[in-house]
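One protein chain omitted, others in place.
Right, subunit A next:
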Amino acid sequence: MKNSLPKLIGKRCLAAATSLVFVVVTVFAVTNILPGDATDALLGQNATPQTVAALRHGMGLDQPIFFRFWSWLWAAVHGEFGHSLLNGLSVADAIGPRLHNSLLLAGAAALIAVPASLFLGITSAIWKDTFYDRIVSIMTLGVVSVPEFVIATIAVYVFSVRLHLLPAIVDVGSVHSLGQFLYAFFMPVTTLALVSLAQMVRMTRAAMADTLSASYIEMALLKGIGPVRLILVHALPNALGPIVNAVALSLSSLLGGVVVIEVVFTYPGIAGLMVDAVSSRDVPMVQACALVFCVTYLILTTFADIVTILSLPRGRKA
């Protein structure tokens, strides 16, 4: 059964769209199942039932759930996520700058982690079972087993509290030059990069080692192909699929890491916003933040799968 390339990619995108629908429904359902709503947070424990009912009516919370879901979805499709239940600000406006900050943090971490892990993974596969390979392996294992908040806390203790070298809190507003950026972002970015790096190194090494043991690699060696060409032309295209998948998965786990890092460094990102929104039962805000995380995750995994499909002629026929 042959499948054409566009058809395969179309299928993958359709699967992503289906997941998105599922995610949208789940996000809405879960945020509504949560006990209590914004009225509890706004009015406190001494509120009379009358005031609660009046406020609920004013916020539209007394309407049937399906009606609320529909109007929320309709607005969301138009890029309108409603208004914060707490301060009445537009959710989209609140998220915008925060999302930008988070992407800056995650992007900077990815920019360091991806090339570094590809380099470490590929080189340790090439020099498999050597001293170098063992060192990389022990270090990545060590880093992967320590939670990011421990690393972040230790870093803050050492570099900020003891050595007074770096700030413990990231002040985004004060960043105007590259020097200032490095000064402010060094610790959170490095911590985040370290955590996502370990997994990528291990997966890249496994994929590359697997490819390097194939008989076409030995054949290429026997044709007199040099090491650089051997890796770039013969090994890498075949290892690309699994590597991209590993990278995409790690980048999406980076999103989870962002939540912790933002809290430790009191960084004004979307994760911090979401944590605040959850504690104040600001449902529209929680919904929008959850959606942003889920969509980013979906985009990354879909992208990885499409690269896998494209990277091999074999994959095109599967």
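Going forward, a contact is a pair of C-beta atoms (placed from the backbone, for glycine too) under 8 Å apart; a residue touches a chain by one contact, two chains touch by 3 or more; residues count from 1.
In this text, contacts and distances are computed from a predicted model.
Asker: Considering only the chain that is not displayed, what protein name does its UniProt record carry among "NADH-quinone oxidoreductase subunit H", "Oligopeptide/dipeptide ABC transporter ATPase subunit", "histidine kinase" or "Putative tricarboxylic transport membrane protein"?
Answerer: "Oligopeptide/dipeptide ABC transporter ATPase subunit"
Asker: One chain isn't shown here. Among A:83, A:98, A:202 or A:234, which residue touches it?
Answerer: That would be A:234, which touches the missing chain.
Asker: Touching the missing chain, which residues of subunit A?
Answerer: Looking at subunit A, the ones touching the missing chain are residues 1, 214-216, 218-226, 229, 233-234, 237-238, 311-314, 317.
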